[in-house]
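What you see is the complex with one protein chain gone and the rest in place.
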Amino acid sequence: MSEAVLVLDMTRDSIAPEARAVEKRRAILPRVAAYLARARGKGMPVVFVCSARRRTDKWFLKHWELANEIWTPGQEPIPELFQPGQDTVVHKRRYSGFLQSDLELTLRELGVDALQLIGWSTSLVVATTTVDAWQLGFPTTVVSDLTVAHAWGGHSVEENQQSSLDFIAAMAKSRIATSDELMR
Amino acid sequence: MSEAVLVLDMTRDSIAPEARAVEKRRAILPRVAAYLARARGKGMPVVFVCSARRRTDKWFLKHWELANEIWTPGQEPIPELFQPGQDTVVHKRRYSGFLQSDLELTLRELGVDALQLIGWSTSLVVATTTVDAWQLGFPTTVVSDLTVAHAWGGHSVEENQQSSLDFIAAMAKSRIATSDELMR
Amino acid sequence: MSEAVLVLDMTRDSIAPEARAVEKRRAILPRVAAYLARARGKGMPVVFVCSARRRTDKWFLKHWELANEIWTPGQEPIPELFQPGQDTVVHKRRYSGFLQSDLELTLRELGVDALQLIGWSTSLVVATTTVDAWQLGFPTTVVSDLTVAHAWGGHSVEENQQSSLDFIAAMAKSRIATSDELMR
Partner (left out) sequence: MSEAVLVLDMTRDSIAPEARAVEKRRAILPRVAAYLARARGKGMPVVFVCSARRRTDKWFLKHWELANEIWTPGQEPIPELFQPGQDTVVHKRRYSGFLQSDLELTLRELGVDALQLIGWSTSLVVATTTVDAWQLGFPTTVVSDLTVAHAWGGHSVEENQQSSLDFIAAMAKSRIATSDELMR
């Protein structure tokens, strides 16, 4: 099995002061950097899947604010996590990394057949990307301490983190593991 | 706006004795029949989206039992709900009705630009299809009393029904409405 | 490398009296049956990719006649070529077998990573399916004497057969081979 890491929506805009759950996001960055260094050391491809919104997308902007605008620095990978010239960047337009993007093509040409996923938000981008990965035949591991949920539905970030991981385990049949377990 | 009804996984196999939440599923069938008759009366297309599993699909069968096998009567629409010669049938292979199926093409050729969704399971097929509909630009209404969840993650059917509707409202930006409201 | 055979649009309707190039199509059926028997004998999956048109598809019907209507016997595999219970059937809605169908999913779950293609029309369904296969990373072999073109653009069936095979070789990077070569 040849595993890659998908880094979901860890963009500059996603850790801007006004971003969701921003303190929790920032708090795990050093840990993420260590985990990615380890993954690269083992030869695992690291694929940053970055939202790339279009200002012309009235449907999207009816429901969400404009962040991660395509072709702007704000939607690029967080510099301290990114290894230019080595890591791969894929643009996505909606929640799931697989929807109308070249993610599947890119993974197949890299010879990847299993995924570890980190990033945010657990309830949305991680959940939909992981479910799509399952639907397309990729076994997945979600790194619980390197994913962060957001507050919605009257629930706290912590509550949503737990219920989203439960959903992912049940529906995407993912292994849920900590970075400690995976870096051992 | 031209609305269609998506009837999700309301197949013969899905109300077989061994099916999930089968009593709750069977209990709403008369109500579903009335709602569909009303929709047809208003000229709304009714599209049955039916799972059609392949016996050769080792990945799927590693995680789920074989039901709704393609080309068998078990995966056909529940006869008391279905209007042959008028309703449309689309096959799907995984959870979401849109994944590697002709659902989007079929909706666009019918001139449909909005969806009402009923069926099961709310946590899985309804949730993923509704999120994909949103990602593709279709506004959606989920009919709360004509959808049924299943038990998973240590939660009851009722608990999962509520949390799934909350998830759908937050992520797919769906209107959640009762059949009473929609049939008024 | 694990190869499968794609049998393109070899349906009952496609050899009806009014079908395109019907005499040439019928003439090769015994040879096709022998080739498929040999392929099955070598353990190759045989996948019939059958057009399945919808009567509601105004766009399609503006440009083409209604044949191969979905859920009718006319769009089923030609019986003398088909091995029920062993061969796989995939529905397609337009020209390419990969467009909004479950063909790619089905090939991947069968462990297939290369394709031999036969069927009709060489200029249309064979050409678009082969190009899509290439785009998705599948090496292809087109069996020249088991494909048949149709007359269009003022050219004969034979002229279009040759120019279509040239196009396929140049664009889909296919190997063009005879059934004799492949059955040796």
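Details
Note that the chains take the letters A, B and C in the order they are written out, and that residue 1 is the start of every chain.
Please note the rule applied: contacts are C-beta pairs under 8 Å (C-beta built on N, C-alpha and C of every residue); 3 or more make two chains touch, one makes a residue touch a chain.
In this text, all values refer to a predicted model and were calculated from it rather than measured experimentally.
Every visible chain touched by the undisplayed chain in the complete complex is listed here: A, B, C. If you put the hidden chain back, the residue from C:Thr72, C:Ser144 or C:Ser163 that touches it is C:Ser163. Summary of contacts with the chain left out: across B:Glu76, B:Glu109 or B:Glu159, the touching residue is B:Glu109.
Not every partner is drawn; the one left out touches subunit B at residues 105, 108-109, 136-137.
Across the interface with the omitted chain, subunit A contributes residues 54, 56-60, 71, 88-89, 91, 93-94, 100-106, 109-110.
The chain not displayed touches subunit C at residues 59, 63, 94-96, 99, 123-124, 128, 131-132, 134-135, 137, 152-153, 163, 166-167, 169-171, 173.
We take it that only the chains that are shown with their structure count from here on.
We define each chain's centre as the mean of its Cα atoms; on that basis subunit A and subunit C are separated by 39 Å. Centre-to-centre spacing of subunit B and subunit C amounts to 32 Å, using the average Cα coordinate of each chain. The set of subunit A residues touching two or more other chains comprises 137.
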